[in-house]
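This report concerns only the one structure given below.
All protein chains but one are shown in place.
So that you can tell them apart, the chains are marked A, B and C in the order they are listed, and the count of residues begins at 1 in each.
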Amino acid sequence: MDELALARATADAMTREDRCSAWLGMRLEEVRQGYARVSMTVGENMVNGHDLCHGGMIFTLADTTFAYACNSHNQRAVAAGCAIEFLAPAHLGDVLSAEGIEVARIGRSGVYDMKVTNHNGQLIALFRGKAATIKGKLVGEEA
Amino acid sequence: MDELALARATADAMTREDRCSAWLGMRLEEVRQGYARVSMTVGENMVNGHDLCHGGMIFTLADTTFAYACNSHNQRAVAAGCAIEFLAPAHLGDVLSAEGIEVARIGRSGVYDMKVTNHNGQLIALFRGKAATIKGKLVGEEA
Amino acid sequence: MDELALARATADAMTREDRCSAWLGMRLEEVRQGYARVSMTVGENMVNGHDLCHGGMIFTLADTTFAYACNSHNQRAVAAGCAIEFLAPAHLGDVLSAEGIEVARIGRSGVYDMKVTNHNGQLIALFRGKAATIKGKLVGEEA
Partner (left out) sequence: MDELALARATADAMTREDRCSAWLGMRLEEVRQGYARVSMTVGENMVNGHDLCHGGMIFTLADTTFAYACNSHNQRAVAAGCAIEFLAPAHLGDVLSAEGIEVARIGRSGVYDMKVTNHNGQLIALFRGKAATIKGKLVGEEA
């Protein structure tokens, strides 16, 4: 299996398991080694009375994207810590897209940067995640 | 209205508006000036196939707690940025509690620390939020 | 050796080695398990033309305090990541004090919070550090 096929297989394994992201309507748009892009529409349950999206929903979209990206090498990894900067509000009906890239991967640690934009391309949030690899693979003999 | 009554009134106004936190089953347990405590049970939609809670749900609980705490002075405030450290996993059925305190409030900026524990008192996550006040009040003439 | 004596012995070992903190004039004021307090006077080389202290010097003071606190168990630990919030400027001649406490210590990870104040007790900065233990001790057989 080449790198891209492997990244897709790890993503398939994650998608099957991640009930929460499915519940929130997330769609994996693209994945390759060290990269993922996920979209989500801001629904009625994600907003407040002013139709503003809860910051936790924006975080969750970026966190799922982070999980796809940092597991794309087929070495299980978990989030150790994350930081998010909220730059503009998201609204009911917005289609948000989170794009995540691998910035560093050294030993058991990885750093990933996610950018969340709306359907107009406006920057909504920046998210930096620190991953730590743990034992186990997502696909193959150890899965 | 004294400080405690005012803090409770701002919290009531927020609870009425925050559909997302209600949807996730959050319960405001306690609020006073610069302080809030919120609980949430990890439900079936919040976990993956191994019954582990999505980090975004833990973040969202802490973020809602942060919002109650930083708006408790009846001066509207929004999250500018947040950082979370994940220390132990949360599982299906866990009753999580987030306790938030005000660490600093200088000019238009505030720093708040949230601690998320499970029903056994185990520490699950630490969350630090940076708030910025904006125009408007939650209760009273401008509400 | 009891816990306090051990913490002091680790601190002595660190002080002997840490040329940079000595060069910047830092003074260890107090240390015990999971706690340290360090002071530093803002000197002429630490400021700009408006006599404002460089943020890097404030960070360095907090980072040294963090190192004392997270090594106080006599298990070598290093900084994995740190976040600092700058709340008020420090000026030439200010005597800054950083107080560090252990917030969590789980497995190989630790989280420490440092508070930097000036000689008037004004809050200057908040620093949160994530430590990871590595092999080796500071004092005793392996030192």
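We take it that a residue touches a chain if its C-beta (ideal position, glycine included) is under 8 Å from a C-beta of that chain, and two chains touch if they have at least 3 such contacts.
Because the structure is predicted, anything quoted here is derived from the model rather than measured.
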Touch with the omitted chain, as defined above, among B:G34, B:G56, B:G81 or B:G100: B:G81
Candidate in contact with the missing chain, chosen from C:V47, C:A69, C:L96 or C:V111: C:V47
Residues of chain A in contact with the chain not shown: 83, 85, 87-88, 103-104, 106, 109, 111, 113, 123, 126, 128, 130
Touching residues (missing chain, whole complex) on chain B: 80-81, 83, 109, 130
Sites on chain C contacted by the missing partner chain, in the whole complex: 16-21, 23, 44-50, 53-57, 59-61, 63-64, 78-86
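Operating definition for what follows: only the chains that are shown with their structure count from here on.
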By number of C-beta contact pairs, the top two chains: A-B
Chain whose averaged C-alpha position falls nearest the assembly-wide average: B
Shared-contact residues (touching 2 or more other chains) in chain A: 80-81, 83
